[in-house]
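First the structure, in the form of C-alpha coordinates, and then the observations on it.
All protein chains of the complex are present and in place, except for one that has been dropped.
Coming up: subunit A.
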Amino acid sequence: MATSTMRRRGVVGATSVLVALALAGCSGSHEAEQAAEPVTVDGGVLRAAFAGGSTETLNYLQGPTALDYVRARLVHAPLCELDPTAPDGVAYGVVESIEMSEDLSEYTLRVRDGVTFTDGTALTSADVLYSLRAPVLLEGLPFTRLVSRNVDLDAASAPDPSTVVLPALAPLADGRELICQSMLAIKDGTTEFTPQTPSSGPFTIAAFEPGQSTLLERNDGFYGQAPTLDEIELMSIADGTARVNALRQGQVDYISGLSPAQAQNLEGEGGLSVATSELPYASYQFFAMNLEHEPFADPRVREAFKLAVDRERIVENVYFGHAFEGNDVPALGFGSYDDSLEQRTHDQDRARELLDEAGRTGMSVELTVGPELPGMVETATLVVEDLKAVGVDATLAELAPGQLFADYPAYLALPFKAGYTPPAPFEPNHTPGTFPEVDALVQTARSAPTAEERLNASHAAQQLLWEKGNQIAPVFVPTISAASTAVSGVRELQFPDFAQATITP
(Lines give C-alpha, C1' and ligand atoms only; values in the text may rest on other atoms or scores of the structure.)
Protein backbone atom coordinates (compact mmCIF):
# COMPACT_ATOMS: atom_id res chain seq x y z
CA MET A 1 0.00 0.00 0.00
CA ALA A 2 1.03 3.60 -0.54
CA THR A 3 2.00 4.38 3.03
CA SER A 4 4.28 1.41 3.24
CA THR A 5 6.08 2.30 0.05
CA MET A 6 6.61 5.82 1.21
CA ARG A 7 8.15 4.68 4.45
CA ARG A 8 11.11 3.25 2.60
CA ARG A 9 13.47 6.16 2.91
CA GLY A 10 17.14 6.04 2.37
CA VAL A 11 17.88 3.89 -0.63
CA VAL A 12 19.06 6.65 -2.88
CA GLY A 13 21.20 5.30 -5.67
CA ALA A 14 21.84 6.84 -9.03
CA THR A 15 19.05 4.73 -10.47
CA SER A 16 16.57 5.43 -7.73
CA VAL A 17 16.86 9.18 -7.56
CA LEU A 18 13.90 9.54 -9.89
CA VAL A 19 11.90 7.10 -7.84
CA ALA A 20 12.80 9.01 -4.71
CA LEU A 21 11.67 12.27 -6.27
CA ALA A 22 8.42 10.69 -7.32
CA LEU A 23 7.91 9.33 -3.81
CA ALA A 24 8.67 12.72 -2.29
CA GLY A 25 5.91 14.11 -4.47
CA CYS A 26 3.48 11.44 -3.31
CA SER A 27 4.38 11.95 0.28
CA GLY A 28 3.63 15.67 0.04
CA SER A 29 0.12 15.09 -1.24
CA HIS A 30 -0.39 12.34 1.33
CA GLU A 31 0.49 14.73 4.15
CA ALA A 32 -1.98 17.22 2.76
CA GLU A 33 -4.71 14.57 2.89
CA GLN A 34 -3.78 13.66 6.42
CA ALA A 35 -3.96 17.24 7.61
CA ALA A 36 -7.68 17.17 6.84
CA GLU A 37 -8.36 13.79 8.44
CA PRO A 38 -7.49 12.51 11.89
CA VAL A 39 -4.09 10.80 11.83
CA THR A 40 -4.36 7.04 11.77
CA VAL A 41 -1.47 4.74 12.50
CA ASP A 42 -2.91 1.65 10.89
CA GLY A 43 -0.77 -0.23 8.46
CA GLY A 44 2.79 0.41 7.44
CA VAL A 45 5.97 -1.58 7.39
CA LEU A 46 8.38 -1.78 10.28
CA ARG A 47 11.97 -2.55 9.32
CA ALA A 48 14.00 -3.86 12.25
CA ALA A 49 17.63 -4.96 12.26
CA PHE A 50 19.31 -7.49 14.54
CA ALA A 51 22.76 -9.08 14.72
CA GLY A 52 21.37 -12.25 13.11
CA GLY A 53 23.97 -13.85 10.91
CA SER A 54 24.12 -16.85 8.63
CA THR A 55 23.11 -19.21 11.46
CA GLU A 56 19.60 -17.72 11.28
CA THR A 57 16.96 -20.45 11.18
CA LEU A 58 13.16 -20.71 11.27
CA ASN A 59 13.54 -23.63 13.69
CA TYR A 60 13.45 -21.58 16.89
CA LEU A 61 14.21 -24.71 18.91
CA GLN A 62 17.65 -24.72 17.31
CA GLY A 63 17.96 -20.98 16.71
CA PRO A 64 20.82 -19.58 18.70
CA THR A 65 20.26 -15.89 17.92
CA ALA A 66 17.90 -13.29 19.39
CA LEU A 67 16.53 -12.69 15.90
CA ASP A 68 15.36 -16.31 15.63
CA TYR A 69 13.31 -15.96 18.79
CA VAL A 70 11.93 -12.52 17.90
CA ARG A 71 10.68 -13.90 14.58
CA ALA A 72 9.36 -17.15 16.05
CA ARG A 73 7.48 -15.17 18.72
CA LEU A 74 5.70 -13.19 15.97
CA VAL A 75 4.90 -16.27 13.89
CA HIS A 76 3.97 -18.81 16.57
CA ALA A 77 1.65 -17.71 19.37
CA PRO A 78 3.12 -18.24 22.87
CA LEU A 79 1.40 -20.76 25.17
CA CYS A 80 1.82 -18.12 27.87
CA GLU A 81 4.51 -15.64 28.92
CA LEU A 82 6.30 -14.63 32.09
CA ASP A 83 4.68 -11.56 33.61
CA PRO A 84 5.85 -10.75 37.14
CA THR A 85 3.00 -8.26 37.57
CA ALA A 86 0.21 -10.82 36.89
CA PRO A 87 -1.42 -12.76 39.77
CA ASP A 88 -0.02 -16.13 38.62
CA GLY A 89 3.30 -14.59 37.56
CA VAL A 90 2.40 -15.35 33.95
CA ALA A 91 0.24 -13.86 31.19
CA TYR A 92 -1.82 -16.46 29.33
CA GLY A 93 -1.79 -16.98 25.56
CA VAL A 94 -3.24 -19.95 23.67
CA VAL A 95 -3.30 -21.66 27.05
CA GLU A 96 -5.94 -19.74 29.00
CA SER A 97 -5.21 -21.10 32.47
CA ILE A 98 -2.82 -23.41 34.32
CA GLU A 99 -4.12 -25.09 37.48
CA MET A 100 -1.70 -26.64 39.96
CA SER A 101 -2.83 -29.64 42.06
CA GLU A 102 -2.77 -29.17 45.86
CA ASP A 103 0.14 -31.56 46.29
CA LEU A 104 2.12 -29.77 43.51
CA SER A 105 2.41 -33.01 41.56
CA GLU A 106 0.23 -32.20 38.56
CA TYR A 107 -0.57 -29.27 36.29
CA THR A 108 -3.74 -28.94 34.22
CA LEU A 109 -3.61 -26.66 31.17
CA ARG A 110 -6.83 -25.32 29.57
CA VAL A 111 -6.52 -24.57 25.86
CA ARG A 112 -8.21 -21.42 24.61
CA ASP A 113 -11.16 -21.90 22.26
CA GLY A 114 -11.19 -20.33 18.82
CA VAL A 115 -7.45 -20.38 18.10
CA THR A 116 -6.73 -21.58 14.57
CA PHE A 117 -3.62 -22.35 12.59
CA THR A 118 -2.98 -20.73 9.23
CA ASP A 119 -4.09 -23.96 7.52
CA GLY A 120 -7.56 -23.46 9.02
CA THR A 121 -7.41 -26.24 11.61
CA ALA A 122 -8.26 -25.51 15.24
CA LEU A 123 -5.52 -25.53 17.87
CA THR A 124 -6.25 -28.30 20.39
CA SER A 125 -4.67 -29.93 23.42
CA ALA A 126 -2.79 -32.33 21.12
CA ASP A 127 -0.98 -29.37 19.58
CA VAL A 128 -0.15 -27.88 23.00
CA LEU A 129 1.18 -31.22 24.24
CA TYR A 130 3.26 -31.62 21.09
CA SER A 131 4.61 -28.06 21.51
CA LEU A 132 5.77 -28.98 25.01
CA ARG A 133 7.41 -32.20 23.80
CA ALA A 134 8.96 -30.65 20.69
CA PRO A 135 12.22 -29.43 22.31
CA VAL A 136 13.09 -33.07 23.12
CA LEU A 137 11.56 -34.69 19.99
CA LEU A 138 13.17 -32.20 17.60
CA GLU A 139 16.50 -31.99 19.45
CA GLY A 140 16.09 -28.40 20.59
CA LEU A 141 18.95 -26.47 22.17
CA PRO A 142 19.30 -26.88 25.95
CA PHE A 143 17.65 -23.57 26.85
CA THR A 144 14.38 -24.81 25.31
CA ARG A 145 14.32 -27.95 27.46
CA LEU A 146 13.48 -26.42 30.82
CA VAL A 147 10.04 -28.10 30.96
CA SER A 148 11.36 -31.56 30.14
CA ARG A 149 13.84 -31.37 33.02
CA ASN A 150 11.01 -30.98 35.52
CA VAL A 151 7.89 -32.53 34.00
CA ASP A 152 7.29 -36.15 32.97
CA LEU A 153 6.39 -35.43 29.35
CA ASP A 154 6.12 -39.15 28.46
CA ALA A 155 3.35 -39.55 31.02
CA ALA A 156 1.64 -36.29 30.04
CA SER A 157 -1.77 -36.63 28.38
CA ALA A 158 -4.47 -34.75 26.51
CA PRO A 159 -7.72 -36.29 27.87
CA ASP A 160 -9.94 -33.97 25.80
CA PRO A 161 -9.39 -31.36 23.05
CA SER A 162 -9.07 -28.51 25.53
CA THR A 163 -7.16 -30.10 28.41
CA VAL A 164 -3.52 -31.08 28.90
CA VAL A 165 -2.39 -32.83 32.08
CA LEU A 166 1.29 -32.63 33.02
CA PRO A 167 2.62 -34.76 35.91
CA ALA A 168 5.68 -33.23 37.60
CA LEU A 169 8.79 -35.38 38.08
CA ALA A 170 8.85 -34.19 41.71
CA PRO A 171 6.56 -31.79 43.61
CA LEU A 172 6.92 -28.52 41.74
CA ALA A 173 5.58 -25.07 42.65
CA ASP A 174 7.01 -23.06 39.76
CA GLY A 175 5.66 -25.12 36.87
CA ARG A 176 3.82 -22.10 35.46
CA GLU A 177 7.06 -20.13 35.12
CA LEU A 178 8.70 -23.11 33.40
CA ILE A 179 5.88 -23.63 30.91
CA CYS A 180 5.70 -19.92 30.16
CA GLN A 181 9.42 -19.15 29.93
CA SER A 182 9.75 -19.53 26.15
CA MET A 183 7.23 -22.08 24.87
CA LEU A 184 5.45 -21.36 21.58
CA ALA A 185 2.48 -23.20 20.07
CA ILE A 186 3.23 -25.38 17.04
CA LYS A 187 1.00 -27.86 15.26
CA ASP A 188 1.01 -31.52 16.29
CA GLY A 189 3.49 -33.43 14.12
CA THR A 190 5.54 -30.43 12.95
CA THR A 191 9.04 -31.66 12.17
CA GLU A 192 10.41 -28.92 10.00
CA PHE A 193 10.04 -25.17 9.95
CA THR A 194 9.52 -23.51 6.58
CA PRO A 195 7.63 -20.36 5.57
CA GLN A 196 4.67 -22.71 4.79
CA THR A 197 4.61 -24.46 8.18
CA PRO A 198 1.16 -23.82 9.75
CA SER A 199 1.39 -21.25 12.55
CA SER A 200 -0.95 -19.37 14.87
CA GLY A 201 0.84 -16.10 15.68
CA PRO A 202 0.04 -12.49 14.73
CA PHE A 203 2.23 -12.63 11.58
CA THR A 204 3.10 -15.15 8.86
CA ILE A 205 6.31 -15.55 6.89
CA ALA A 206 6.08 -14.20 3.33
CA ALA A 207 9.77 -14.64 2.52
CA PHE A 208 12.89 -15.77 4.34
CA GLU A 209 16.54 -15.56 3.34
CA PRO A 210 18.87 -16.70 6.16
CA GLY A 211 21.47 -14.13 7.15
CA GLN A 212 19.72 -11.53 5.01
CA SER A 213 16.10 -10.77 5.79
CA THR A 214 12.64 -12.08 6.68
CA LEU A 215 9.42 -10.53 5.44
CA LEU A 216 6.42 -11.03 7.75
CA GLU A 217 2.81 -10.25 6.84
CA ARG A 218 -0.07 -9.67 9.22
CA ASN A 219 -2.11 -12.80 9.94
CA ASP A 220 -5.72 -11.64 9.80
CA GLY A 221 -6.82 -14.92 11.37
CA PHE A 222 -4.87 -14.26 14.58
CA TYR A 223 -7.00 -15.02 17.64
CA GLY A 224 -5.71 -12.16 19.83
CA GLN A 225 -5.54 -8.41 19.47
CA ALA A 226 -4.96 -7.72 15.78
CA PRO A 227 -1.63 -6.08 14.92
CA THR A 228 -1.78 -2.71 13.17
CA LEU A 229 1.34 -3.16 11.03
CA ASP A 230 0.86 -4.66 7.56
CA GLU A 231 4.36 -6.02 7.38
CA ILE A 232 7.50 -6.41 9.42
CA GLU A 233 10.87 -6.80 7.77
CA LEU A 234 13.48 -8.36 10.03
CA MET A 235 16.97 -7.78 8.74
CA SER A 236 20.27 -9.30 9.66
CA ILE A 237 23.13 -6.82 10.12
CA ALA A 238 25.93 -8.58 11.96
CA ASP A 239 28.04 -5.54 12.85
CA GLY A 240 26.83 -3.11 15.53
CA THR A 241 28.30 -0.04 13.82
CA ALA A 242 26.63 -1.00 10.54
CA ARG A 243 23.28 -1.32 12.39
CA VAL A 244 23.67 2.17 13.83
CA ASN A 245 24.58 3.56 10.39
CA ALA A 246 21.51 1.91 8.86
CA LEU A 247 19.25 3.49 11.50
CA ARG A 248 20.86 6.93 11.19
CA GLN A 249 20.34 6.88 7.45
CA GLY A 250 16.73 5.69 7.71
CA GLN A 251 17.38 2.33 6.02
CA VAL A 252 15.76 0.68 9.05
CA ASP A 253 13.37 1.95 11.72
CA TYR A 254 14.54 -0.07 14.69
CA ILE A 255 17.81 -1.69 15.78
CA SER A 256 18.48 -4.04 18.64
CA GLY A 257 21.60 -5.07 20.54
CA LEU A 258 23.35 -1.71 20.89
CA SER A 259 26.51 -1.39 22.91
CA PRO A 260 26.24 1.10 25.79
CA ALA A 261 28.68 3.44 24.01
CA GLN A 262 26.59 3.39 20.83
CA ALA A 263 23.48 4.15 22.87
CA GLN A 264 25.26 7.07 24.49
CA ASN A 265 26.22 8.43 21.06
CA LEU A 266 22.70 8.09 19.66
CA GLU A 267 20.99 9.65 22.65
CA GLY A 268 19.86 13.16 21.92
CA GLU A 269 20.06 12.77 18.14
CA GLY A 270 16.98 14.23 16.50
CA GLY A 271 14.36 11.79 15.23
CA LEU A 272 15.79 8.84 17.18
CA SER A 273 15.07 7.41 20.59
CA VAL A 274 17.01 4.92 22.69
CA ALA A 275 15.14 2.36 24.82
CA THR A 276 16.33 0.01 27.51
CA SER A 277 14.46 -3.13 28.57
CA GLU A 278 12.95 -2.76 32.05
CA LEU A 279 13.39 -5.14 34.98
CA PRO A 280 13.16 -8.07 35.21
CA TYR A 281 14.41 -8.21 31.62
CA ALA A 282 18.09 -7.70 32.32
CA SER A 283 20.81 -10.36 32.11
CA TYR A 284 22.62 -11.37 35.29
CA GLN A 285 26.29 -10.68 34.57
CA PHE A 286 28.61 -12.35 37.02
CA PHE A 287 32.26 -13.10 37.75
CA ALA A 288 32.52 -16.59 39.24
CA MET A 289 35.21 -17.54 41.73
CA ASN A 290 36.02 -21.24 41.50
CA LEU A 291 35.93 -22.83 44.96
CA GLU A 292 38.39 -25.48 43.76
CA HIS A 293 40.94 -22.67 43.40
CA GLU A 294 42.49 -22.56 46.85
CA PRO A 295 42.25 -18.85 47.79
CA PHE A 296 38.54 -18.78 46.87
CA ALA A 297 37.74 -21.62 49.28
CA ASP A 298 38.07 -18.98 52.02
CA PRO A 299 34.78 -17.00 52.31
CA ARG A 300 36.74 -13.94 53.50
CA VAL A 301 38.55 -13.76 50.15
CA ARG A 302 35.24 -14.02 48.29
CA GLU A 303 33.73 -11.26 50.40
CA ALA A 304 36.81 -9.08 49.93
CA PHE A 305 36.52 -9.45 46.14
CA LYS A 306 32.84 -8.47 46.27
CA LEU A 307 33.58 -5.43 48.43
CA ALA A 308 36.46 -4.34 46.19
CA VAL A 309 34.23 -3.81 43.16
CA ASP A 310 32.89 -0.30 42.58
CA ARG A 311 29.47 -1.10 41.11
CA GLU A 312 28.34 2.50 40.65
CA ARG A 313 31.45 3.26 38.58
CA ILE A 314 30.63 0.28 36.31
CA VAL A 315 27.02 1.42 35.86
CA GLU A 316 28.18 4.96 35.02
CA ASN A 317 31.41 4.39 33.07
CA VAL A 318 30.67 1.18 31.19
CA TYR A 319 26.90 1.38 30.76
CA PHE A 320 26.36 5.17 30.90
CA GLY A 321 23.49 4.50 33.27
CA HIS A 322 21.89 1.81 31.04
CA ALA A 323 22.27 -0.97 33.63
CA PHE A 324 20.94 -1.95 37.05
CA GLU A 325 23.25 -2.22 40.05
CA GLY A 326 23.55 -5.83 41.18
CA ASN A 327 23.80 -7.28 44.69
CA ASP A 328 25.52 -10.62 43.94
CA VAL A 329 22.16 -12.46 43.81
CA PRO A 330 20.42 -13.44 40.53
CA ALA A 331 16.91 -12.69 39.16
CA LEU A 332 16.60 -9.00 40.05
CA GLY A 333 13.03 -7.85 39.41
CA PHE A 334 11.37 -11.27 39.55
CA GLY A 335 8.69 -11.97 42.18
CA SER A 336 10.82 -13.92 44.64
CA TYR A 337 13.85 -11.60 44.52
CA ASP A 338 14.75 -10.58 48.06
CA ASP A 339 14.65 -6.77 48.10
CA SER A 340 15.36 -6.72 51.83
CA LEU A 341 18.98 -7.75 51.33
CA GLU A 342 21.35 -4.92 52.15
CA GLN A 343 22.95 -3.44 49.02
CA ARG A 344 26.65 -4.28 49.11
CA THR A 345 28.72 -1.10 48.97
CA HIS A 346 32.22 -0.36 47.69
CA ASP A 347 34.49 -0.74 50.73
CA GLN A 348 38.18 -0.96 49.87
CA ASP A 349 39.40 -0.75 53.48
CA ARG A 350 37.27 -3.69 54.60
CA ALA A 351 38.34 -5.64 51.50
CA ARG A 352 42.03 -5.10 52.37
CA GLU A 353 41.36 -6.14 55.99
CA LEU A 354 39.62 -9.34 54.92
CA LEU A 355 42.42 -10.25 52.50
CA ASP A 356 44.94 -9.57 55.25
CA GLU A 357 43.02 -11.77 57.72
CA ALA A 358 42.91 -14.54 55.17
CA GLY A 359 46.63 -14.12 54.49
CA ARG A 360 45.96 -13.47 50.82
CA THR A 361 47.23 -9.92 50.40
CA GLY A 362 49.04 -9.72 47.05
CA MET A 363 47.47 -12.97 45.76
CA SER A 364 47.59 -13.47 41.98
CA VAL A 365 44.52 -14.23 39.93
CA GLU A 366 43.59 -14.13 36.25
CA LEU A 367 40.06 -13.13 35.21
CA THR A 368 38.97 -14.78 31.93
CA VAL A 369 36.38 -12.92 29.89
CA GLY A 370 34.98 -12.74 26.36
CA PRO A 371 32.61 -10.34 24.57
CA GLU A 372 29.48 -12.46 25.21
CA LEU A 373 27.31 -9.65 26.59
CA PRO A 374 27.51 -5.89 25.85
CA GLY A 375 30.04 -4.29 28.18
CA MET A 376 31.27 -7.58 29.62
CA VAL A 377 34.94 -7.06 28.73
CA GLU A 378 34.85 -3.42 29.86
CA THR A 379 33.22 -4.42 33.17
CA ALA A 380 35.89 -7.08 33.70
CA THR A 381 38.58 -4.48 33.01
CA LEU A 382 37.20 -2.28 35.80
CA VAL A 383 36.86 -5.29 38.15
CA VAL A 384 40.55 -6.07 37.59
CA GLU A 385 41.44 -2.41 38.30
CA ASP A 386 39.36 -2.47 41.48
CA LEU A 387 41.06 -5.67 42.63
CA LYS A 388 44.49 -4.19 41.99
CA ALA A 389 43.47 -1.20 44.13
CA VAL A 390 43.01 -3.48 47.16
CA GLY A 391 46.34 -5.22 46.63
CA VAL A 392 45.36 -8.22 44.50
CA ASP A 393 47.74 -9.01 41.62
CA ALA A 394 44.88 -9.33 39.11
CA THR A 395 45.23 -9.72 35.34
CA LEU A 396 42.73 -9.98 32.50
CA ALA A 397 42.61 -12.73 29.85
CA GLU A 398 40.34 -11.71 26.97
CA LEU A 399 39.08 -14.39 24.60
CA ALA A 400 37.77 -14.05 21.05
CA PRO A 401 33.97 -13.84 20.54
CA GLY A 402 32.28 -17.21 21.02
CA GLN A 403 35.27 -18.83 22.69
CA LEU A 404 34.36 -18.40 26.36
CA PHE A 405 31.76 -21.18 26.49
CA ALA A 406 32.94 -23.21 23.47
CA ASP A 407 34.95 -25.62 25.60
CA TYR A 408 32.70 -25.87 28.63
CA PRO A 409 34.76 -28.27 30.80
CA ALA A 410 37.76 -25.93 30.33
CA TYR A 411 35.52 -22.97 31.21
CA LEU A 412 34.37 -24.67 34.41
CA ALA A 413 37.96 -25.34 35.43
CA LEU A 414 39.02 -21.66 35.16
CA PRO A 415 39.75 -20.11 38.57
CA PHE A 416 38.01 -16.77 37.92
CA LYS A 417 35.77 -16.13 34.92
CA ALA A 418 32.95 -14.04 33.53
CA GLY A 419 29.52 -15.47 32.74
CA TYR A 420 25.89 -14.48 32.43
CA THR A 421 22.35 -15.80 32.75
CA PRO A 422 19.52 -14.40 30.60
CA PRO A 423 16.61 -12.90 32.56
CA ALA A 424 14.84 -15.81 34.25
CA PRO A 425 13.35 -16.62 37.67
CA PHE A 426 15.90 -17.72 40.26
CA GLU A 427 14.64 -21.06 41.58
CA PRO A 428 14.00 -23.11 38.38
CA ASN A 429 17.25 -21.88 36.84
CA HIS A 430 19.45 -22.50 39.87
CA THR A 431 22.39 -24.79 39.04
CA PRO A 432 23.00 -27.06 42.02
CA GLY A 433 26.37 -28.46 43.07
CA THR A 434 28.22 -25.54 44.64
CA PHE A 435 26.60 -25.01 48.06
CA PRO A 436 24.52 -27.97 49.36
CA GLU A 437 22.62 -25.73 51.85
CA VAL A 438 21.55 -23.39 49.07
CA ASP A 439 20.52 -26.36 46.90
CA ALA A 440 18.34 -27.72 49.73
CA LEU A 441 16.70 -24.33 50.29
CA VAL A 442 16.01 -23.94 46.56
CA GLN A 443 14.48 -27.42 46.56
CA THR A 444 12.18 -26.31 49.41
CA ALA A 445 11.42 -23.07 47.57
CA ARG A 446 10.25 -25.12 44.62
CA SER A 447 8.26 -27.78 46.45
CA ALA A 448 7.05 -26.65 49.90
CA PRO A 449 3.26 -26.86 50.32
CA THR A 450 2.56 -23.19 51.10
CA ALA A 451 3.55 -20.10 49.17
CA GLU A 452 4.91 -18.51 52.35
CA GLU A 453 7.23 -21.42 53.11
CA ARG A 454 8.46 -21.34 49.51
CA LEU A 455 9.20 -17.62 49.59
CA ASN A 456 10.97 -17.88 52.95
CA ALA A 457 13.17 -20.69 51.67
CA SER A 458 13.97 -18.73 48.53
CA HIS A 459 14.93 -15.67 50.56
CA ALA A 460 17.08 -17.78 52.89
CA ALA A 461 18.87 -19.23 49.84
CA GLN A 462 19.47 -15.74 48.45
CA GLN A 463 20.73 -14.55 51.85
CA LEU A 464 23.29 -17.39 51.86
CA LEU A 465 24.38 -16.59 48.30
CA TRP A 466 24.73 -12.93 49.24
CA GLU A 467 26.88 -13.77 52.30
CA LYS A 468 29.18 -16.45 50.98
CA GLY A 469 28.29 -17.08 47.33
CA ASN A 470 31.03 -17.37 44.75
CA GLN A 471 29.63 -14.91 42.23
CA ILE A 472 30.31 -11.19 42.03
CA ALA A 473 27.37 -9.66 40.18
CA PRO A 474 28.01 -5.94 39.89
CA VAL A 475 25.38 -5.19 37.24
CA PHE A 476 22.28 -6.51 35.49
CA VAL A 477 22.53 -5.74 31.79
CA PRO A 478 19.37 -4.81 29.87
CA THR A 479 18.94 -5.01 26.10
CA ILE A 480 19.43 -1.60 24.53
CA SER A 481 17.63 -0.71 21.34
CA ALA A 482 17.15 2.42 19.29
CA ALA A 483 14.36 3.41 16.96
CA SER A 484 13.11 6.21 14.83
CA THR A 485 10.63 8.33 16.80
CA ALA A 486 7.95 7.22 14.30
CA VAL A 487 7.98 3.78 15.97
CA SER A 488 5.97 3.08 19.10
CA GLY A 489 4.35 0.18 20.90
CA VAL A 490 7.40 -2.09 20.95
CA ARG A 491 7.46 -4.16 24.15
CA GLU A 492 11.05 -4.34 25.40
CA LEU A 493 11.07 -7.76 27.05
CA GLN A 494 14.10 -10.05 27.03
CA PHE A 495 13.77 -9.70 23.26
CA PRO A 496 11.63 -6.99 21.67
CA ASP A 497 8.04 -7.90 20.78
CA PHE A 498 6.64 -6.08 17.73
CA ALA A 499 3.16 -7.65 17.79
CA GLN A 500 1.52 -4.35 18.79
CA ALA A 501 4.08 -1.96 17.33
CA THR A 502 2.92 0.96 15.22
CA ILE A 503 4.67 3.28 12.84
CA THR A 504 3.53 6.76 11.90
CA PRO A 505 4.03 7.68 8.27
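Heads up, the rule we're going with is that a residue touches a chain if its C-beta (ideal position, glycine included) is under 8 Å from a C-beta of that chain, and two chains touch if they have at least 3 such contacts; residues count from 1.
Assume contacts and distances are computed from a predicted model.
Participant: If you look up the hidden chain in UniProt, what protein name do you find among "Electron transfer flavoprotein alpha subunit apoprotein", "Oxidoreductase", "Cytochrome c oxidase subunit 1" or "ABC transporter permease"?
Facilitator: Result for the unshown chain: "ABC transporter permease".
Participant: Specify the residue from the set A:105, A:163, A:245 or A:317 that touches the hidden chain.
Facilitator: Answer from the full complex: A:245 touches the omitted chain.
Participant: Which residue among A:215, A:232 or A:323 touches the omitted chain?
Facilitator: Counting the whole complex, the residue in contact with the absent chain is A:215.
Participant: So which bits of subunit A touch the chain we can't see?
Facilitator: Residue positions of subunit A that touch the missing chain: 10-16, 49, 53-57, 62, 64, 139, 141-143, 145, 149, 207-215, 233, 235-239, 241-243, 245-246, 248-249, 251-252, 400-403, 405-408, 410-411, 419-421, 429, 431.
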